[in-house]
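Below you will find the structure I want to go over with you.
The complex appears here without one of its protein chains, the remainder shown in place.
On to chain A.
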Amino acid sequence: MANIAAQRIKREFKEVIKSEEVAKCAIKVELVSDSYTELKGEIAGPPDTPYEGGNFVLEIKVPETYPFNPPKVRFLTKIWHPNISSVTGAICLDILKDQWAAAMTLRTVLLSLQALLSAAEPDDPQDAVVAKQYKDAPDMFRLTARYWTAAYAGGPYSNPDFDSKIRRLTDMGIESHDARVALSSFNWDLERATEQLFS
């Protein structure tokens, strides 16, 4: 790894650890390899959003050319959000692409991602299905996102209605995650989800 990248990451790692946000448990970062090329990030779901109460784990890969190119970041925790792929965790955020600037740091990236959870950009989606629901059925979107937060990120809110619909599908031999994806994609319409799963 280029010297400059390693130096930067070492320093930024310390910066995150010492930051106020860590003190408030809002963000966290851990080393995955000794070489500082891969890290694990964590952000808390922001209050007053469907992600509140959840903890979202991120994979952070630092390129050889860092900080002249942005780090590669994706969600490891499954999440229901217009700008994050519900399948791969890939993120659509300008500062991780063409709007990256060399003075940005791991801390600012994590805070930006947290801000993205508070303010989605449905017109620049990474997941078209989620974005459509966000625009056409905002209430359904909120319930779904909150349900995913509970299922994958340790969120506190349960939804017995959704639970029972999933159980109906798992009873038919469907994996619970596949059932959740299908139902979420069809606004929890059991009939259409079933149709899609068995077609």
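Just so we're on the same page, a residue touches a chain if its C-beta (ideal position, glycine included) is under 8 Å from a C-beta of that chain, and two chains touch if they have at least 3 such contacts; residues count from 1.
Throughout what follows, contacts and distances are computed from a predicted model.
A.B. asks: So which of "MIF4G domain-containing protein", "RNA helicase", "pyridoxal 5'-phosphate synthase (glutamine hydrolyzing)" or "E3 ubiquitin-protein ligase NRDP1" is the UniProt name of the chain that got left out?
C.D. replies: The record for the missing subunit names the protein "E3 ubiquitin-protein ligase NRDP1".
A.B. asks: Please identify which residue in A:I17, A:A102, A:A128 or A:M172 touches the non-displayed chain.
C.D. replies: Considering all chains, including the one not shown, the answer is A:A102.
A.B. asks: Can you say which of A:S35, A:N69 or A:S158 touches the chain missing from this structure?
C.D. replies: A:N69
A.B. asks: Taking the full complex into account, find the residue in A:I4, A:A128 or A:M172 that is in contact with the omitted chain.
C.D. replies: If we include the chain that is not displayed, A:I4 is the one touching it.
A.B. asks: Since one chain isn't shown, list which residues of chain A touch it in the complete complex.
C.D. replies: 3-4, 7-8, 11-12, 67-69, 99-103
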